[in-house]
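With one protein chain held back, the other chains of the complex are shown just where they sit.
Going in written order, the chains are labelled A and B, and every chain counts its residues from 1.
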Amino acid sequence: MIGMTPVLEARAISKRYGATVALSDVSFSLGAGEVCGLLGENGAGKSTLVKALSGVVPPDSGAMHLSGAPYRPSDINDAHRQGVATAFQELSLIPTLSVAINLFLPHPIVNFAGTVAWRRLEQDAADLLGKYGISAIDPLAPVADLPLGQRQRIEIVRAIARRPRLLLLDEPTAALADREWLFQLIARIVAEGTSILYISHKLDEIRRLCSRCIILRNGHKVLDRAVAAMSDEEIFRNMAGRSAVDRFVVVPSSVRAEAPPALRVTHLVGEGVDDISFSLQPGEILGVAGLEGQGQSRLFKSLVGLHPLRDGQIEVAGTPRILRSPRAARALGVVLVPEERKSEGIFKDLTTVANISLPAIEGASVWGLLNHRRERTLVRPVAAAVDLPEQFLPRGITALSGGNQQKAMLGRALIAAARCLLLFDPTRGVDVGAKQSIYRMMRDFVRDGGAILFYSTELDELVHLCDRCLVLYRNRVVGEVPRAALTQEQILSLAAGHAAPPVPAAAVPA
Amino acid sequence: MAQVAPADFLRTLKGAAVSLPGRLSRFAPAVGPTVAVVLYLVMYSVYAANESGALSLFGIGNLLNDTVVLAVAAAGLTLTVLTAEFDLSGIGVIAIANVVVATTSGGTAGWLVSLIAVLAVGAAVGLLNGWLVGVVRLQSLAVTIGTMIACEGVALMILAAPGGEVAGSIVNGLTGNVAGIPVAALVIVGILGLWFVLASTRFGIALYAVGTDENAAQLSGLAVRRTRLLAFVLAGAAYGFAGYMLSAQTGSGDPRASDSFLLFMYASAAIGGTSLMGGRGGVFGSVIGAGILTVMQKMLFALGAASFYTNVFSGIIMLVSILIGTLPTLLARLRPPRTA
Partner (left out) sequence: MTRRSAAPGETAAAMPDAPGRLRRLRNPALLPPVIVLACAILLIIATKLMNPGAGFGQQLAAVLVTSVFLVVAAFGQGLTILIGGIDLSIGIVIGIAAMMISVLTDGRDAALPWAVPLTLATGGAIGGVNGAGIALAGVPPFIMTLASGITFFGVGLGFTSGLAQEPVAPALGLLMSGHCYGVPIPILLIIAFAVAASVFQNGTAVGRKLYAIGSSAGAARVLGLPIAGLTILVYTLSGLCAAIAGLLLAGYSSAATLDMGTPLLLPTIAAVVIGGASVVGGSGTYFGTFAGAVFLSALGTVITVLSLSQGLRNVIEGAIIVVALLSQGDRWRQLWTWLQPQKRGRT
């Protein structure tokens, strides 16, 4: 790359959203045909950087150059014209439109009358799908009818088909089962001279594809170096801002094996839940692992009646129960902290204290009239239990950081006298400090005899926090790993569906 | 056309169907219009069986004349509904158009002057709505209530009480026949033709995309603001034209003539299978919906039912069509999911 003008040069890019600094003085450059990894925890500023580069949001300050020429995209189409295309993480396809139309948005081919030339469009779409090795997809199918993995492929193919100089891939393998397809595609277009900024949090992908990687933390660039020169430990430390090793405190297991199980399910069957059985003791953290879309979300929802079950039995504290609604589950002490904090967790128009107190609001009122002092008295101890500073309580919940919002969600779960928490990826989009608070709250909760069913996308959390871990693959439990044997490799091989499930001891680990 | 083999032709049709109005995703949204067409035919048959003149040219022309105003207005409304916005300003624009025609259509070129005037007024109101909703991002329901009230006020200021006179050329020209075909039929066919062309233009596709998922549309590079703006402008022009047609029917101006229209405009769209959540449905369904509401009145009258049944039936049909429209979604939820 020496002596050549870099394809992309970004200088001191900054972006603020209100009080939050999303990007601060980020500078880097990208050579022709280079694949550069972009790493960072959730909320580190990766998505904002992608948005700034792809023309979705203009940066507040800083300058960008493409092959030496100033690059200030006015919108995403302008970015396309200048040779920058993006495959977005959240997928930018229109579900009700066909694959063919989606591939050629925003400007599908039109004939002389200004109407879409359907036959040519379809032909072109079929050609394009064939060229990139996904001819199995029907160009006429509405995108809504395709599974997530195929939608992700279409999103990627659409970006590549714009023949960009610079391609931005934002978590392109989040829903892809067959990563080799993407890796081969990347090799092909890099050979043609395209540069790629590859955003991922999967280290193995970064090591395989990228020569160099950039790490963002809290909106700052903290590292920009050749990947081969760094150990995993070094990368983790830079992402998290501390050593990966000391993130977890080892505590003795508090499982109460002699007590009746806090939650026991046998042969649960429902849509996306295929014959699942497990038992959760008081004092136990039972992990659930699995790649995206292996039925974990439906399993958690079905346990509180948000997802219908066709068959199976649920016992709470030793008694068979029917949990028809989250309300019924809560009455028995089973509380779900859901996956989507934004759409299923927070009430954006309410204050933090009101968000937390809602399940116990009757207890804060006299003859139906709210008593604000009582409400605070109820909320204060649970806020303390999740390390939520008291000065945040009167503020609107949307004014809080993701981490503090999540603490409030956990506080809400605790306020209802929960005995069994179902935590679905509680540390997603949460800063390191909040993660520690959440881990501590989990340990305290089980120490006091509570039980936790814990799904996480972060394997190291599962390895370090769980007493046992179930691994899901295609809606079934394919393995149960006891604490002693719990390693990331073990979980991964089971989760990928490759290894034959080891037969675990039926006994609960001591 | 000769080279197009039948199989190819079918495939093209299917391809068009994928993104054409009301046939967006397999059978689900197509249920609305299909049910509506069946319902229309049933009601029409009942009507024809009980009314001797129903099948005569005069009878048909009469029915279409009664349908056309609502059909045109509902067609305009559908464009805004497809982008997942409300537009209540329609009746205000129709009121202005009606009094404008009643006060300006005299003279030799009066029909043309007033036509241009009503289209311009409609487009201008649409532009204001579209700017406030699409660009400034205010809540469409509240904005269009405001413009609707203001427009009705303007209509009252132009003509405080029913009166004025619509030029005979308009009355005779638009309610009669051309070459044996009722003008109303030509107008309806013209609106449908325009719609089918519009629906396969880039704007038409953007209309559905914006209504389905605004964020994805933006990331796909579609001009979300401009699409909404244009939808409101076209809707406004359609309301203006609907007011023009109304004037031809009534022959005079009445600032309050359109007061009851709003409910029936939305009813037409709902019966025709257009989702208020945006992105599903289309003008075809709405025109059929307007037809149903009109033929229903005729049918009930022919059956000798008291006039209040018309209201009861309109409401019930609206609800039933919505419930039928939601059935496929409910069924789809029961289908096993496919994983990657």
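The rule is short, and it goes like this: a contact is a pair of C-beta atoms (placed from the backbone, for glycine too) under 8 Å apart; a residue touches a chain by one contact, two chains touch by 3 or more.
Keep in mind the model is a prediction, meaning the values are calculated, not measured.
By the touch rule given at the top, the unshown chain touches A, B in the complete complex.
From the options A:Leu49, A:Cys210, A:Leu299 or A:Ala364, the residue with contact to the unseen chain in the full assembly is A:Ala364. One of A:Pro6, A:Gly287 or A:Gly345 touches the chain omitted from the figure, and that residue is A:Gly345.
Only one of B:Thr67, B:Ser105 or B:Thr147 touches the chain withheld from this view, namely B:Thr147.
Where chain A meets the chain that is not shown, the touching residues are 18, 304, 306, 325-330, 336, 338, 340, 343-351, 353-354, 358-359, 361-362, 364-365, 368-370, 372, 394-396, 398-399, 412. Contact between chain B and the unshown chain involves residues 84-86, 132, 136-143, 145-158, 160, 214, 255, 263, 266-267, 270, 276-277, 306-316, 318-319, 322-323, 326.
Going forward, only the chains that are shown with their structure count from here on.
Distance between chain centres (mean CA atoms), chain A to chain B: 43 Å. Within the complex formed with chain B, the residues of chain A that make contact are 56, 75-77, 80, 86, 88, 90-98, 100-102, 105-108, 110, 113-116, 118-119, 121-122, 140-142, 144-145, 147-150, 152, 175-177, 271-272, 293-294, 474. Chain B meets chain A in the complex at residues 8, 11-12, 14-16, 18-19, 24-26, 29, 197, 200-202, 205-206, 208-209, 212-213, 215-223, 279-280, 334, 336-340.
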